[in-house]
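Note that one protein chain is taken out, while the other chains of the complex remain in position.
After this line comes chain A, so read on.
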(Lines give C-alpha, C1' and ligand atoms only; values in the text may rest on other atoms or scores of the structure.)
Protein backbone atom coordinates (compact mmCIF):
# COMPACT_ATOMS: atom_id res chain seq x y z
CA UNK A 1 0.00 0.00 0.00
CA UNK A 2 2.92 2.32 0.70
CA UNK A 3 4.30 1.85 -2.70
CA UNK A 4 1.63 4.17 -4.04
CA UNK A 5 2.25 6.88 -1.50
CA UNK A 6 5.87 7.01 -2.36
CA UNK A 7 5.24 7.53 -5.97
CA UNK A 8 3.20 10.48 -4.79
CA UNK A 9 6.18 11.58 -2.82
CA UNK A 10 8.01 11.44 -6.06
CA UNK A 11 5.71 14.06 -7.43
CA UNK A 12 6.15 16.37 -4.48
CA UNK A 13 9.14 18.49 -4.99
CA UNK A 14 11.74 18.20 -2.32
CA UNK A 15 13.63 20.99 -0.72
CA UNK A 16 11.05 23.41 0.41
CA UNK A 17 10.60 21.10 3.31
CA UNK A 18 13.44 22.94 4.91
CA UNK A 19 13.95 26.17 3.18
CA UNK A 20 12.06 27.97 0.55
CA UNK A 21 15.17 29.02 -1.28
CA UNK A 22 15.82 25.61 -2.67
CA UNK A 23 14.66 25.32 -6.19
CA UNK A 24 15.52 22.03 -7.73
CA UNK A 25 13.44 19.15 -6.62
CA UNK A 26 11.64 15.96 -7.03
CA UNK A 27 11.94 12.43 -5.93
CA UNK A 28 11.48 10.58 -9.14
CA UNK A 29 9.80 7.30 -9.62
CA UNK A 30 12.46 5.90 -11.87
CA UNK A 31 16.13 6.27 -12.45
CA UNK A 32 18.25 9.02 -11.06
CA UNK A 33 16.04 12.08 -11.05
CA UNK A 34 12.54 13.34 -11.62
CA UNK A 35 11.47 14.00 -15.15
CA UNK A 36 10.51 17.60 -15.71
CA UNK A 37 8.50 19.29 -18.42
CA UNK A 38 7.90 22.84 -19.52
CA UNK A 39 6.75 24.93 -22.38
CA UNK A 40 9.97 26.14 -23.89
CA UNK A 41 8.78 28.48 -26.60
CA UNK A 42 7.55 31.93 -25.80
CA UNK A 43 4.09 33.26 -26.28
CA UNK A 44 3.13 35.76 -28.87
CA UNK A 45 2.11 35.02 -32.38
CA UNK A 46 3.66 31.68 -33.00
CA UNK A 47 2.30 28.86 -35.06
CA UNK A 48 4.23 26.22 -33.19
CA UNK A 49 4.79 25.79 -29.49
CA UNK A 50 7.60 23.61 -28.20
CA UNK A 51 7.13 21.55 -25.06
CA UNK A 52 10.18 19.86 -23.66
CA UNK A 53 10.82 17.11 -21.13
CA UNK A 54 14.06 16.04 -19.52
CA UNK A 55 14.77 13.03 -17.35
CA UNK A 56 14.65 9.27 -17.33
CA UNK A 57 10.87 9.04 -17.81
CA UNK A 58 11.01 11.07 -21.03
CA UNK A 59 10.73 8.06 -23.29
CA UNK A 60 7.91 6.72 -21.16
CA UNK A 61 6.13 10.07 -21.47
CA UNK A 62 6.55 10.08 -25.23
CA UNK A 63 5.19 6.58 -25.53
CA UNK A 64 2.30 7.34 -23.20
CA UNK A 65 1.17 10.23 -25.36
CA UNK A 66 1.76 8.50 -28.68
CA UNK A 67 0.67 5.00 -27.66
CA UNK A 68 0.93 2.38 -28.94
CA UNK A 69 3.74 3.55 -31.17
CA UNK A 70 7.41 2.77 -30.64
CA UNK A 71 9.96 5.43 -29.91
CA UNK A 72 10.84 7.35 -33.07
CA UNK A 73 14.43 7.16 -34.31
CA UNK A 74 16.77 9.29 -32.24
CA UNK A 75 17.21 12.94 -33.20
CA UNK A 76 14.89 12.96 -36.18
CA UNK A 77 11.49 14.55 -36.45
CA UNK A 78 8.44 12.28 -36.75
CA UNK A 79 4.82 13.18 -37.11
CA UNK A 80 2.66 11.58 -34.41
CA UNK A 81 -0.86 11.83 -33.14
CA UNK A 82 -0.79 12.89 -29.50
CA UNK A 83 -3.58 11.74 -27.25
CA UNK A 84 -4.35 11.89 -23.57
CA UNK A 85 -3.05 8.65 -22.01
CA UNK A 86 -6.04 8.40 -19.68
CA UNK A 87 -9.00 9.44 -21.78
CA UNK A 88 -7.56 8.52 -25.16
CA UNK A 89 -8.84 11.85 -26.42
CA UNK A 90 -6.77 13.12 -29.36
CA UNK A 91 -4.85 16.30 -28.57
CA UNK A 92 -2.93 17.29 -31.65
CA UNK A 93 -0.96 16.05 -34.59
CA UNK A 94 2.56 17.05 -33.69
CA UNK A 95 6.20 16.70 -34.58
CA UNK A 96 8.03 14.79 -31.89
CA UNK A 97 11.76 14.49 -31.38
CA UNK A 98 13.51 11.96 -29.22
CA UNK A 99 16.96 12.80 -27.86
CA UNK A 100 18.39 9.95 -25.82
CA UNK A 101 20.97 11.18 -23.28
CA UNK A 102 23.74 12.08 -23.11
CA UNK A 103 23.49 13.71 -26.53
CA UNK A 104 20.81 16.22 -25.63
CA UNK A 105 20.47 19.73 -24.30
CA UNK A 106 20.52 18.66 -20.66
CA UNK A 107 22.53 15.50 -21.09
CA UNK A 108 19.51 13.48 -19.95
CA UNK A 109 16.88 11.75 -22.06
CA UNK A 110 14.86 14.54 -23.63
CA UNK A 111 11.73 14.75 -25.74
CA UNK A 112 10.40 17.71 -27.69
CA UNK A 113 6.80 18.08 -28.74
CA UNK A 114 6.24 20.65 -31.47
CA UNK A 115 2.52 21.29 -31.22
CA UNK A 116 0.19 23.75 -32.80
CA UNK A 117 0.44 26.90 -30.77
CA UNK A 118 -3.15 27.38 -29.65
CA UNK A 119 -3.72 27.63 -25.92
CA UNK A 120 -6.15 24.69 -25.85
CA UNK A 121 -3.66 22.32 -27.45
CA UNK A 122 -0.73 23.47 -25.32
CA UNK A 123 -2.81 23.21 -22.18
CA UNK A 124 -4.03 19.74 -23.15
CA UNK A 125 -0.54 18.41 -23.78
CA UNK A 126 0.79 19.93 -20.55
CA UNK A 127 -2.00 18.36 -18.57
CA UNK A 128 -1.47 15.01 -20.22
CA UNK A 129 2.24 15.15 -19.37
CA UNK A 130 1.45 16.07 -15.78
CA UNK A 131 -0.60 12.92 -15.43
CA UNK A 132 2.22 10.62 -16.51
CA UNK A 133 3.80 9.03 -13.40
CA UNK A 134 7.24 10.44 -12.65
CA UNK A 135 6.70 13.74 -14.45
CA UNK A 136 6.29 17.12 -12.87
CA UNK A 137 6.46 20.74 -14.03
CA UNK A 138 9.98 22.17 -14.04
CA UNK A 139 11.06 24.74 -11.51
CA UNK A 140 12.67 27.96 -12.65
CA UNK A 141 16.06 27.30 -14.16
CA UNK A 142 15.84 23.58 -13.73
CA UNK A 143 16.66 22.66 -17.34
CA UNK A 144 19.72 24.85 -17.11
CA UNK A 145 20.87 23.33 -13.86
CA UNK A 146 20.57 19.87 -15.29
CA UNK A 147 22.50 20.88 -18.35
CA UNK A 148 25.18 22.29 -16.12
CA UNK A 149 25.28 19.19 -13.95
CA UNK A 150 25.91 17.07 -17.02
CA UNK A 151 28.66 19.29 -18.31
CA UNK A 152 26.62 20.62 -21.20
CA UNK A 153 27.24 24.29 -20.55
CA UNK A 154 30.43 26.21 -20.89
CA UNK A 155 31.44 28.82 -18.35
CA UNK A 156 30.36 31.71 -20.50
CA UNK A 157 27.04 30.10 -21.16
CA UNK A 158 26.46 29.74 -17.44
CA UNK A 159 27.23 33.41 -16.95
CA UNK A 160 24.74 34.43 -19.55
CA UNK A 161 22.15 32.04 -18.29
CA UNK A 162 22.29 33.36 -14.76
CA UNK A 163 20.50 36.48 -15.91
CA UNK A 164 17.96 34.42 -17.80
CA UNK A 165 17.24 32.37 -14.70
CA UNK A 166 16.82 35.55 -12.73
CA UNK A 167 14.26 36.73 -15.23
CA UNK A 168 12.63 33.32 -15.31
CA UNK A 169 12.33 33.16 -11.55
CA UNK A 170 10.95 36.66 -11.40
CA UNK A 171 8.46 35.94 -14.16
CA UNK A 172 7.30 32.79 -12.39
CA UNK A 173 6.97 34.71 -9.18
CA UNK A 174 4.83 37.35 -10.86
CA UNK A 175 2.80 34.71 -12.62
CA UNK A 176 2.20 32.95 -9.33
CA UNK A 177 1.25 36.22 -7.69
CA UNK A 178 -1.38 36.80 -10.33
CA UNK A 179 -2.66 33.31 -9.87
CA UNK A 180 -2.70 33.53 -6.12
CA UNK A 181 -4.27 36.92 -6.11
CA UNK A 182 -7.70 36.92 -4.62
CA UNK A 183 -9.77 34.13 -3.22
CA UNK A 184 -7.73 31.21 -4.47
CA UNK A 185 -4.58 32.63 -2.93
CA UNK A 186 -6.29 33.09 0.39
CA UNK A 187 -7.53 29.53 0.20
CA UNK A 188 -4.06 28.17 -0.50
CA UNK A 189 -2.55 30.12 2.35
CA UNK A 190 -5.18 29.00 4.79
CA UNK A 191 -4.69 25.39 3.69
CA UNK A 192 -0.97 25.68 4.14
CA UNK A 193 -1.47 27.19 7.57
CA UNK A 194 -3.80 24.43 8.70
CA UNK A 195 -1.52 21.77 7.35
CA UNK A 196 1.57 23.24 8.97
CA UNK A 197 -0.24 23.35 12.26
CA UNK A 198 -1.41 19.76 11.96
CA UNK A 199 2.11 18.69 11.05
CA UNK A 200 3.58 20.66 13.96
CA UNK A 201 1.24 18.92 16.35
CA UNK A 202 2.08 15.49 15.00
CA UNK A 203 5.79 16.33 15.14
CA UNK A 204 5.37 17.57 18.71
CA UNK A 205 3.67 14.31 19.58
CA UNK A 206 6.65 12.42 18.15
CA UNK A 207 9.41 14.55 19.63
CA UNK A 208 7.83 15.39 22.98
CA UNK A 209 4.74 13.22 23.44
CA UNK A 210 6.45 10.74 25.67
CA UNK A 211 8.05 12.87 28.30
CA UNK A 212 6.07 16.02 28.36
CA UNK A 213 2.50 16.58 29.15
CA UNK A 214 1.03 17.60 25.84
CA UNK A 215 -2.67 18.17 26.19
CA UNK A 216 -5.01 15.31 25.54
CA UNK A 217 -6.20 14.80 22.03
CA UNK A 218 -3.33 16.39 20.11
CA UNK A 219 -3.42 13.64 17.52
CA UNK A 220 -7.19 13.59 17.29
CA UNK A 221 -7.14 17.31 16.65
CA UNK A 222 -4.58 16.89 13.89
CA UNK A 223 -6.70 14.10 12.40
CA UNK A 224 -9.77 16.27 12.24
CA UNK A 225 -7.80 19.15 10.74
CA UNK A 226 -6.51 16.82 8.06
CA UNK A 227 -10.02 15.52 7.45
CA UNK A 228 -11.27 19.08 6.97
CA UNK A 229 -8.46 19.79 4.54
CA UNK A 230 -9.25 16.70 2.53
CA UNK A 231 -12.86 17.75 2.16
CA UNK A 232 -11.97 21.28 1.21
CA UNK A 233 -9.22 20.34 -1.28
CA UNK A 234 -11.37 17.70 -2.86
CA UNK A 235 -14.26 20.12 -3.29
CA UNK A 236 -11.94 22.68 -4.81
CA UNK A 237 -10.42 20.26 -7.29
CA UNK A 238 -13.83 19.05 -8.38
CA UNK A 239 -15.28 22.52 -8.69
CA UNK A 240 -15.90 23.03 -12.37
CA UNK A 241 -15.75 26.81 -12.05
CA UNK A 242 -12.27 27.89 -12.75
CA UNK A 243 -12.46 31.19 -10.91
CA UNK A 244 -11.34 34.31 -12.66
CA UNK A 245 -10.20 33.72 -16.17
CA UNK A 246 -6.54 34.38 -16.44
CA UNK A 247 -5.70 36.15 -19.61
CA UNK A 248 -2.73 35.38 -21.72
CA UNK A 249 -0.26 37.97 -22.77
CA UNK A 250 2.32 40.21 -21.23
CA UNK A 251 0.98 42.18 -18.31
CA UNK A 252 1.61 45.84 -19.01
CA UNK A 253 0.62 48.18 -16.20
CA UNK A 254 0.24 51.92 -16.62
CA UNK A 255 1.04 53.91 -13.52
CA UNK A 256 1.84 57.45 -12.46
CA UNK A 257 0.71 60.31 -10.26
CA UNK A 258 -2.92 61.50 -10.59
CA UNK A 259 -3.83 63.35 -13.74
CA UNK A 260 -0.64 62.52 -15.64
CA UNK A 261 -2.69 61.13 -18.52
CA UNK A 262 -2.55 57.42 -17.82
CA UNK A 263 -6.06 56.78 -19.06
CA UNK A 264 -5.42 58.84 -22.15
CA UNK A 265 -2.42 56.66 -22.90
CA UNK A 266 -4.46 53.49 -22.37
CA UNK A 267 -7.13 54.77 -24.71
CA UNK A 268 -4.51 55.73 -27.25
CA UNK A 269 -2.81 52.32 -27.15
CA UNK A 270 -6.04 50.35 -27.26
CA UNK A 271 -7.46 52.59 -29.95
CA UNK A 272 -10.78 52.84 -28.21
CA UNK A 273 -12.16 54.90 -25.33
CA UNK A 274 -11.80 52.30 -22.59
CA UNK A 275 -11.16 54.62 -19.68
CA UNK A 276 -13.05 57.71 -18.74
CA UNK A 277 -10.77 60.69 -19.19
CA UNK A 278 -11.25 63.96 -17.34
CA UNK A 279 -9.02 66.81 -16.22
CA UNK A 280 -9.93 65.99 -12.64
CA UNK A 281 -7.24 64.07 -10.68
CA UNK A 282 -8.37 60.71 -9.35
CA UNK A 283 -10.79 59.90 -12.12
CA UNK A 284 -9.67 56.30 -12.42
CA UNK A 285 -10.26 54.47 -9.17
CA UNK A 286 -10.24 50.82 -10.03
CA UNK A 287 -8.00 48.69 -12.21
CA UNK A 288 -9.21 48.45 -15.80
CA UNK A 289 -7.89 45.62 -17.93
CA UNK A 290 -7.93 45.59 -21.71
CA UNK A 291 -6.48 42.83 -23.86
CA UNK A 292 -4.64 44.57 -26.70
CA UNK A 293 -2.21 43.90 -29.47
CA UNK A 294 0.86 45.99 -28.76
CA UNK A 295 3.40 46.18 -31.55
CA UNK A 296 2.45 42.66 -32.58
CA UNK A 297 2.49 41.09 -29.13
CA UNK A 298 -0.52 40.01 -27.08
CA UNK A 299 -0.69 42.12 -23.98
CA UNK A 300 -3.01 42.84 -21.13
CA UNK A 301 -3.02 46.56 -20.54
CA UNK A 302 -4.03 47.74 -17.06
CA UNK A 303 -5.07 51.28 -16.27
CA UNK A 304 -4.66 52.03 -12.58
CA UNK A 305 -5.51 54.76 -10.13
CA UNK A 306 -3.03 57.61 -9.78
CA UNK A 307 -0.70 57.02 -6.87
CA UNK A 308 -1.31 59.47 -4.06
CA UNK A 309 -1.92 59.40 -0.33
CA UNK A 310 -4.65 60.85 1.83
CA UNK A 311 -7.76 60.64 -0.30
CA UNK A 312 -11.11 58.96 0.26
CA UNK A 313 -11.45 55.27 1.10
CA UNK A 314 -12.58 54.27 -2.39
CA UNK A 315 -9.62 55.91 -4.05
CA UNK A 316 -7.29 54.54 -1.36
CA UNK A 317 -8.45 51.06 -2.24
CA UNK A 318 -7.81 51.91 -5.87
CA UNK A 319 -4.29 53.01 -4.98
CA UNK A 320 -3.73 49.80 -3.06
CA UNK A 321 -4.85 47.74 -6.04
CA UNK A 322 -2.66 49.79 -8.30
CA UNK A 323 0.39 49.04 -6.18
CA UNK A 324 -0.52 45.36 -6.12
CA UNK A 325 -0.68 45.40 -9.92
CA UNK A 326 2.80 46.86 -10.11
CA UNK A 327 4.12 43.82 -8.23
CA UNK A 328 2.64 41.53 -10.85
CA UNK A 329 3.57 43.46 -13.94
CA UNK A 330 5.81 42.19 -16.69
CA UNK A 331 6.31 45.72 -17.99
CA UNK A 332 5.47 49.04 -16.42
CA UNK A 333 4.60 52.24 -18.26
CA UNK A 334 5.28 55.05 -15.82
CA UNK A 335 3.52 58.20 -16.96
CA UNK A 336 4.36 61.74 -15.83
CA UNK A 337 3.07 65.11 -16.86
CA UNK A 338 5.99 66.64 -18.79
CA UNK A 339 4.81 70.14 -17.99
CA UNK A 340 4.48 69.42 -14.30
CA UNK A 341 7.72 67.67 -13.42
CA UNK A 342 8.60 69.99 -10.57
CA UNK A 343 5.38 69.38 -8.67
CA UNK A 344 5.58 67.40 -5.41
CA UNK A 345 3.49 64.54 -6.79
CA UNK A 346 5.77 64.09 -9.81
CA UNK A 347 8.92 64.32 -7.75
CA UNK A 348 7.72 61.89 -5.13
CA UNK A 349 6.64 59.48 -7.86
CA UNK A 350 10.06 59.63 -9.44
CA UNK A 351 11.93 59.32 -6.15
CA UNK A 352 9.94 56.50 -4.70
CA UNK A 353 8.05 54.46 -7.25
CA UNK A 354 10.33 54.72 -10.27
CA UNK A 355 13.52 54.43 -8.25
CA UNK A 356 12.21 51.47 -6.30
CA UNK A 357 11.00 49.57 -9.33
CA UNK A 358 14.32 50.28 -11.01
CA UNK A 359 16.17 48.85 -8.04
CA UNK A 360 14.07 45.70 -8.28
CA UNK A 361 15.07 45.47 -11.93
CA UNK A 362 11.46 45.62 -13.08
CA UNK A 363 11.06 46.42 -16.76
CA UNK A 364 9.91 50.00 -16.96
CA UNK A 365 9.42 52.67 -19.60
CA UNK A 366 9.20 56.23 -18.37
CA UNK A 367 6.79 58.23 -20.52
CA UNK A 368 6.55 62.03 -20.26
CA UNK A 369 3.09 62.90 -21.51
CA UNK A 370 1.66 66.26 -22.53
CA UNK A 371 4.79 67.18 -24.45
CA UNK A 372 2.57 69.59 -26.38
CA UNK A 373 2.40 71.76 -23.29
CA UNK A 374 6.19 72.19 -23.17
CA UNK A 375 7.33 75.68 -24.16
CA UNK A 376 9.43 74.58 -27.12
CA UNK A 377 10.13 71.22 -28.68
CA UNK A 378 13.89 71.72 -28.47
CA UNK A 379 13.89 72.22 -24.74
CA UNK A 380 14.16 69.04 -22.65
CA UNK A 381 11.97 68.68 -19.59
CA UNK A 382 14.83 68.46 -17.09
CA UNK A 383 18.46 67.37 -16.84
CA UNK A 384 18.27 64.84 -14.01
CA UNK A 385 15.67 62.47 -15.37
CA UNK A 386 16.23 58.79 -16.01
CA UNK A 387 15.92 57.63 -19.67
CA UNK A 388 12.47 58.56 -20.90
CA UNK A 389 10.21 59.02 -23.93
CA UNK A 390 8.32 62.16 -24.83
CA UNK A 391 4.73 61.78 -25.90
CA UNK A 392 1.65 63.79 -26.43
CA UNK A 393 -1.50 61.74 -26.21
CA UNK A 394 -3.31 64.71 -27.64
CA UNK A 395 -1.24 65.27 -30.80
CA UNK A 396 0.08 61.69 -30.99
CA UNK A 397 3.54 63.06 -31.30
CA UNK A 398 6.04 60.53 -30.02
CA UNK A 399 3.66 57.57 -30.47
CA UNK A 400 5.89 55.87 -33.03
CA UNK A 401 8.86 56.10 -30.71
CA UNK A 402 6.81 54.64 -27.87
CA UNK A 403 5.57 51.73 -30.01
CA UNK A 404 9.13 51.03 -31.10
CA UNK A 405 10.29 50.93 -27.49
CA UNK A 406 7.33 48.75 -26.52
CA UNK A 407 8.15 46.34 -29.29
CA UNK A 408 11.69 45.93 -27.98
CA UNK A 409 10.61 45.35 -24.41
CA UNK A 410 7.76 43.00 -25.27
CA UNK A 411 9.96 40.93 -27.51
CA UNK A 412 12.08 40.16 -24.47
CA UNK A 413 9.14 39.59 -22.15
CA UNK A 414 7.21 37.41 -24.56
CA UNK A 415 10.25 35.52 -25.72
CA UNK A 416 10.61 34.16 -22.23
CA UNK A 417 8.68 30.89 -21.99
CA UNK A 418 8.04 31.17 -18.30
CA UNK A 419 5.86 34.24 -18.73
CA UNK A 420 3.85 31.83 -20.81
CA UNK A 421 0.14 31.38 -20.67
CA UNK A 422 -1.38 31.16 -17.24
CA UNK A 423 -2.53 27.68 -18.02
CA UNK A 424 1.04 26.58 -17.35
CA UNK A 425 0.76 28.00 -13.86
CA UNK A 426 -2.63 26.42 -13.55
CA UNK A 427 -1.26 23.01 -14.50
CA UNK A 428 1.36 23.41 -11.79
CA UNK A 429 -1.30 24.43 -9.38
CA UNK A 430 -3.51 21.44 -9.97
CA UNK A 431 -0.51 19.14 -9.92
CA UNK A 432 0.46 20.22 -6.42
CA UNK A 433 -3.07 20.41 -5.02
CA UNK A 434 -3.79 16.90 -6.25
CA UNK A 435 -0.47 15.69 -4.86
CA UNK A 436 -1.31 17.25 -1.51
CA UNK A 437 -4.72 15.64 -1.44
CA UNK A 438 -3.36 12.21 -2.33
CA UNK A 439 -0.71 12.40 0.39
CA UNK A 440 -3.32 13.40 2.95
CA UNK A 441 -5.31 10.34 1.97
CA UNK A 442 -2.36 8.20 2.97
CA UNK A 443 -1.95 9.98 6.27
CA UNK A 444 -5.12 8.36 7.49
CA UNK A 445 -4.19 4.87 6.37
CA UNK A 446 -1.13 4.27 8.46
CA UNK A 447 -0.65 3.37 12.08
CA UNK A 448 3.09 3.99 12.15
CA UNK A 449 3.21 7.62 13.25
CA UNK A 450 6.56 8.26 11.60
CA UNK A 451 5.04 7.18 8.28
CA UNK A 452 1.94 9.27 8.92
CA UNK A 453 4.05 12.34 9.62
CA UNK A 454 5.94 11.71 6.40
CA UNK A 455 2.66 11.80 4.49
CA UNK A 456 1.91 15.19 6.05
CA UNK A 457 5.39 16.43 5.20
CA UNK A 458 4.86 15.48 1.57
CA UNK A 459 1.44 17.13 1.51
CA UNK A 460 2.91 20.29 2.99
CA UNK A 461 5.74 20.36 0.48
CA UNK A 462 3.17 20.33 -2.31
CA UNK A 463 1.30 23.26 -0.83
CA UNK A 464 4.35 25.33 0.00
CA UNK A 465 5.31 25.07 -3.63
CA UNK A 466 2.35 27.30 -4.28
CA UNK A 467 2.53 29.53 -1.26
CA UNK A 468 6.23 29.69 -0.45
CA UNK A 469 7.68 29.18 3.01
CA UNK A 470 7.74 25.72 4.52
CA UNK A 471 10.85 25.62 6.66
CA UNK A 472 11.39 23.42 9.70
CA UNK A 473 11.64 26.51 11.88
CA UNK A 474 7.99 27.31 11.16
CA UNK A 475 7.06 23.91 12.54
CA UNK A 476 9.27 24.30 15.60
CA UNK A 477 7.84 27.76 16.25
CA UNK A 478 4.34 26.35 16.36
CA UNK A 479 5.43 23.50 18.61
CA UNK A 480 6.99 25.85 21.14
CA UNK A 481 4.14 28.30 20.90
CA UNK A 482 1.41 25.73 21.43
CA UNK A 483 3.01 23.38 23.91
CA UNK A 484 5.01 23.65 27.06
CA UNK A 485 7.56 21.05 26.14
CA UNK A 486 10.98 20.25 27.45
CA UNK A 487 12.43 18.93 30.60
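In this text, a residue touches a chain if its C-beta (ideal position, glycine included) is under 8 Å from a C-beta of that chain, and two chains touch if they have at least 3 such contacts; residues count from 1.
What we mean here is this: contacts and distances are computed from a predicted model.
Enquirer: The complex lacks one chain in this depiction; which UniProt name from "TBC1 domain family member 5 homolog A-like isoform X2", "AP complex subunit sigma", "5-taurinomethyluridine-[tRNA] synthase subunit MTO1, mitochondrial" or "Bifunctional peptidase and arginyl-hydroxylase JMJD5" does that chain carry?
Expert: "5-taurinomethyluridine-[tRNA] synthase subunit MTO1, mitochondrial"
Enquirer: Looking at the whole complex, which of A:87, A:103, A:343 or A:472 touches the chain that is not displayed?
Expert: Checking the options A:87, A:103, A:343 or A:472, the one contacting the hidden chain is A:472.
Enquirer: I'm checking contacts with the chain that's been left out. Which of A:85, A:141 or A:298 qualifies?
Expert: Touches the omitted chain: A:141.
Enquirer: In the full complex, which of A:206, A:276 or A:314 touches the chain missing from this view?
Expert: That would be A:206, which touches the missing chain.
Enquirer: Even though one chain is hidden, which residues of chain A still touch it in the full complex?
Expert: Its contact residues with the unshown chain are 2-3, 5-7, 9-10, 14-15, 17-19, 21-29, 32-34, 139-141, 144-145, 148-149, 155, 158-159, 161-163, 165-166, 169, 203, 205-213, 447-451, 453-454, 471-472, 475-476, 479-480, 484-487.
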